[in-house]
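Heads up, one of the protein chains got dropped from this complex, but the rest are sitting where they should.
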Amino acid sequence: MKQIIFGMGNEAITEGALAAGARFYAGYPITPSSEIAELSSIRLPRLGGMYVQMEDEIGSIAAIIGASVAGVKSYTATSGPGFSLMQENLGVAVMGEIPCVIINVQRSGPSTGLATKPAQGDVMQAQWGTHGDHGIIALSPSSVQECYDLTVRAFNLAERYRTPVILLADEIVGHMREGYQIRELLPHDIIDRKKPTCPPRDYQPYDFSGEEDEIAPLAPYGSEYITRINGSGHDESGDACGRPDNAAKFNSHYLNKFRINQKDIIETKSFDLDDAEYAIITFGCSVRSSKAALKLARQKGIKAGLLQLVTIWPFPKEQVREVCSRVKGVVVPEMNLGQILGEVSKTNPGQIPIVGVNRVDGQMITPYEILARLEEVAK
Amino acid sequence: MNYMDYLKTQKFPLFWCGGCGNGAVLGAIVRSFAALDYTLENTVVVTGIGCWGKADDYLTTNSFHGTHGRALAFATGIKLANPKLRVIALMGDGDGVTIGGNHFIHAARRNVDVTAILVNNFNYGMTGGQYSGTTPENSLTSTSRYGHIEAGFDICKLAEAAGAPFVARTATDNPPAMEKLISEGLDKKGFSFIEVIAPCPTHFGRNNGMRQAAELMQWVKDKSVSVAKAKTMSPEELHDKLIMGKLVDVDGEDYGSKYLRVIASASSGNEE
Partner (left out) sequence: MKETWQVIFSGVGGQGLMLAGTLLGSAATGYEGKNAVMTSAYGVESRGTFAKSDCIVSTQEIDYLEVMAADAVIALAPVAYQKYVDSLGEDTLLIYDDAIETLPSKARQLAFPIAKIAKDVGNISSSNIVALGILVKITALVKEHSVVKAIIEEFWGKEKLINLNLEAFKAGLAISGSK
């Protein structure tokens, strides 16, 4: 095989899923994610895996959750309308603590929106779309190579932290073609969920006491252990439980497990930030426009730098706060009306201007728009 | 194994109301598990939400307690990912064929090898007796105080039309018949569907002048005709009747078995 493949983001996502060991896909086709379904339907059975097209996205996420508890790494791909339908059972994966990967190739919304046009409007939905308090992991690729790498990482994080992970891609990175490498993964590059080692009669699928990372081992159905999965309030054994102290313990756990492991989960990338006086903070496809804007700004004598949020959720508060604490102004380009801007603003000590560059017309933000904003802030 | 081994007796008494049919169905299921030598480790009971959705609380097998209406979609993933598992979905009428109707017809059409046991008590019991997709026309419920104006589903016809290879209807007043049909359904390869008519005296009964379970069972009895007798009756005579017994039992290759051929084709590079 040649080293570099010139391929589409959606292809690289599929290759990443397969490389990470995923062998089950259930989904409902939707633009601009359908290439993932199509390629998965071809590639999975060749690897002894399975592709099944469900009746809707509610069923799709249910099926991958079920398959995951049966011991097979599972994924689905969708876009806004389908992601909305998935919110109900995304909650089951949160509360049932089931590893799985949901790829959302974002498109313009609300509702059907501009079906073939890009957007980055599902940032808040990824965290808060399903009801109740909980943490989540969302990663956002900005290149075809990152589509591959972050999909592998999404599965690893899902397995390690017994959680759904959302790959928050967008139409631009999903459909663009670029050279990328199917990196060879060594056994230690692939993480599998913790398995119980206790005697079967002692096994409780939600007992995280004694686990430093607060993650309880998960035995697949069909093993010597009995696994009881519950999307209703439950105790350590998985049995329904309505005791207030138990509810408080577990509802806090759904957030805490991300907090205590955030060093491992959160990833950002820095460009030219060392001497920067102004920072661009962005993610996904807008990283591309921002990198071009950064070069234009430097040519014009504006000392700009860029912080790319690879992990969107949990939000990289410390990294953002650190950047905000040492620059004179921040520009946040995003193809929505300020969803990340709000999170960045929350971390701001309050002295510096933090402004957005926003587009919701289905068109990519241009480097010149970002440059113009940087120039305003630097004035 | 003894049927008691499948029951979490420490969770008794059952949460269901006096006169409710759910306990009898649960008994028939565990006796069938025992008769068919199901192991706890290899059995997964998937439940929805509702009174009958609490059934997994009392079982010692693997379990998956998911969301309202989605039991069959979870069950589909579980079974397809590990075909060796025995997967049983327990749903109510609101759960299985009202909010979950789409998953129901497609699981039947796809012929996934799971057994769906739907307890039909003609209303939403857990939330206070509102009407469901199976509530008979003209009945009173807590949301049809002026008489229900929608027709209820004939769920077995729905399952048959969707392609289920095994369809049966039974009721809690005849435990041996119920257990026999549940056992047959569990043992059947492919999507097998058993509708169990069960009384809800607390809501449906009380709202419709049948406060006692016995009155409700009599009402069911009066509506019931056997498969054999139904063959001699006209469509007009069968209107409003519940045909009891095994309605469909045909052979058809299940999804998982068919998919093995997809895997074989794909492995030899024949996708185009």
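Brief remarks follow.
Per-chain residue numbering starts at 1, and chain names A and B are given in the order in which the chains are listed.
By definition in this document, a contact is a pair of C-beta atoms (placed from the backbone, for glycine too) under 8 Å apart; a residue touches a chain by one contact, two chains touch by 3 or more.
What you see is a predicted model; the values in this text were computed from it and never measured.
Here the chain not displayed is in touch, across the complete complex, with A. Checked against the full complex, the candidates A:L47, A:M124, A:M176 or A:A372 give a single residue touching the omitted chain, namely A:M176.
From the options A:T116, A:S252 or A:S325, the residue with contact to the chain not on display is A:T116. Checked against the full complex, the candidates A:I190, A:A292 or A:A378 give a single residue touching the omitted chain, namely A:A292. Annotation: of A:L44, A:L139, A:A276 or A:M364, A:M364 touches the absent chain (contact as defined above). For chain A, the list of residues touching the undisplayed chain reads 2-6, 115-116, 172, 175-179, 288-289, 291-292, 295, 364, 366-367.
Everything below uses one rule, namely that only the chains that are shown with their structure count from here on.
The geometric centre of chain A is 37 Å away from that of chain B, both derived from CA atoms.
Here chain B touches chain A in the complex through residues 11, 40-42, 44, 46, 49, 54, 56-57, 60-67, 70, 73-82, 84-85, 102-103, 105-106, 110, 255, 259, 262-263, 265-267, 269, 271, going by the rule given at the top. Residues 24, 26, 42, 45-46, 48, 50, 52, 54-56, 58-60, 62-72, 74, 88-89, 91-92, 96, 220-232, 234, 238-240 of chain A touch chain B in their complex.
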